[in-house]
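Notes follow once the structure below has been shown.
Missing here is one protein chain; the remaining ones are kept as they sit in the complex.
So, chain A:
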Amino acid sequence: MIDTTKGFTLTREIDATPEELWTAWTDPDELAHWWHPRGVTTPRDSVTVDLRVGGAYTYTMVNDSTGDEYPTGGVYREIVPTERLVFTWGNPDDDPDDAPVVTVTFESLGELTLMTFQLQGVDGTPGDESFYDGWVSALDVLVEHAQGPHVFG
């Protein structure tokens, strides 16, 4: 039941080229359109992107109904254009070394592109039993708990 190796991964086949997806993930004009859940808006002037390793990004999500603001940000760790983007994801004031890490990769499948999104351990080095590595393992435990048969109690 408890798998300590997997991360929290989402995959999706998207009708777009890796180049289109790369632009969507790295161009601040594009990020403002989609980098938030529904019911939330990201004002274009809140988005800054310094796309180089060690460079920071920030954006602020605004709840459409309450006006609550959620500043978000992080630092880019790896940049391989159209293939792979690794960045920390958290509160912009937090130490990036303590923030969860997002890895997103794009693989062309012809007309479609396979986008793989993973939230994982510190500095993108899973397997070192660091806090977030365990945190991510915990995600799988919990998701299985939420979806699986009711085995407890």
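Note that contacts are C-beta pairs under 8 Å (C-beta built on N, C-alpha and C of every residue); 3 or more make two chains touch, one makes a residue touch a chain; residues count from 1.
Assume contacts and distances are computed from a predicted model.
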(message) When one chain of this assembly is omitted, its UniProt record names it as which of these: "ArsR family transcriptional regulator", "TAT-variant-translocated molybdopterin oxidoreductase", "Peptide/nickel transport system permease protein" or "ATP-binding cassette domain-containing protein"?
(response) "ArsR family transcriptional regulator"
(request) Give the residue, chosen from A:Ala24, A:Ala56 or A:Ile79, that touches the chain omitted from the document. (result) A:Ala24
(request) For the chain that got dropped from the picture, name the residues of chain A it touches. (result) 1-2, 4, 8, 10, 12, 14-16, 20-21, 24, 30, 33-38, 70, 91, 115, 117, 119, 129, 131-135, 137-139, 141-143, 145-146, 151-153
